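Sharing a structure, written as structure tokens. Questions coming.
Moving on to chain A:
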Amino acid sequence: MPTPLVVSDVAKSFTMHLRDGIKLPVVAGVSFSIRAGECTVLGGPSGAGKSSILKMLYGNYAVDEGQIIVNHEDGLIDLANASPRTVLAVRRQTIGYVSQFLRTVPRVSALDVVAEPLVERGENRETARGKARALLAQLNLPEKLWALPPATFSGGEQQRVNIARGFITEHPILLLDEPTASLDATNRDVVIELIAAKKAAGVALLGIFHDHDVREAVADRIIDVTAFAPGKLAA
Partner candidate 1 sequence: MTDEPLLRVSALSKFYGSRVGCDNVSFDLWPGEVLAVVGESGSGKTTLLNCLSTRLLPSSGTASYRMRDGQFRELYRMSEAERRFLMRTDWGFVHQNPADGLRMTVSAGANVGERLMAVGDRHYGKIRATAVDWLSRVEIEEDRIDDEPRAFSGGMRQRLQIARNLVTGPRLVFMDEPTGGLDVSVQARLLDLLRGLVTDLGLAAIVVTHDLAVARLLSQRMMVMKDGRVVESGLTDRVLDDPRAPYTQLLVSSILQV
Partner candidate 2 sequence: MTDIATYNFAYLDEQTKRMIRRAILKGIAIPGYQVPFASREMPMPYGWGTGGVQVTASIIGPDDVLKVIDQGADDTTNAVSIRAFFKKVANVAVTTDTATATIIQTRHRIPEHPLTAGQVLVYQVPIPEPLRFLEPRETETRKMHALEEYGLMHVKLYEDIAKHGRIATTYAYPVKVEGRYVMDPSPTPKFDNPKMHRSPALQLFGAGREKRIYAVPPFTDVVSLDFEDHPFEVQTFDQPCALCAAENVYLDEVILDDHGGHMFVCSDTDHCEKRRADGHRGHLAPETTEPAQ
């Protein structure tokens, strides 16, 4: 099985044009790969650039230097230089993402928010809703909330909708940005189960988990992001 994702020599900085163009380096020399059937965890303190790395891998942040090679539909694509259209295709088919916060859309029910990624991949809407129901039930989201738009849900409820939305598809790569941050113990365990199931299905996972117990439970490998601190490479 080919390596699903290889990151080599990636660097990222922010140029703050509104503050006299000062340059804030975030990471440099980021190089690692992830493997199918494993959960790789990015470790390091807050501000080390873990989230930025995930966002670059998802195309949400631009990449200054380096390559992000992803195995997409039996071909290799450099996400760092891919066209928006290619990034969209990669997101649709290859890389899934569970963000820290759910971006809600007015008037769309929780069930449809969860089902949407499947529908975008061409799944029949009813089948997609069926899978969404199963996931939401597994995550203990009260059934009376399913038909409501999640905008007014609590943080934990929104996060469970978000997790369901991320886990419903069969993307070969799944990025997880603190999916368990606002969950209680029971639901944390459900997420651990979900991650284990993804691993068993051969999905390559890359995540950030601040919760020590969860990290212990899911991590096959930990990459210390402080190794990619920009000061270590440049002046």
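Just so it is clear, contacts are C-beta pairs under 8 Å (C-beta built on N, C-alpha and C of every residue); 3 or more make two chains touch, one makes a residue touch a chain; residues count from 1.
A quick word on the picks: all candidates are chains of the complex that A comes from, given by their letters.
Since the model is a prediction, treat every value here as computed from it, not as a measurement.
Student: Touching chain A in this complex is which of the candidates 1 or 2?
Tutor: So the chain touching chain A in this assembly is 1.
Student: Which stretch or stretches of chain A touch candidate 1 in the complex?
Tutor: Result: residues 14-18, 55, 59-62, 84-85, 87-88, 105-108 of chain A touch candidate 1.
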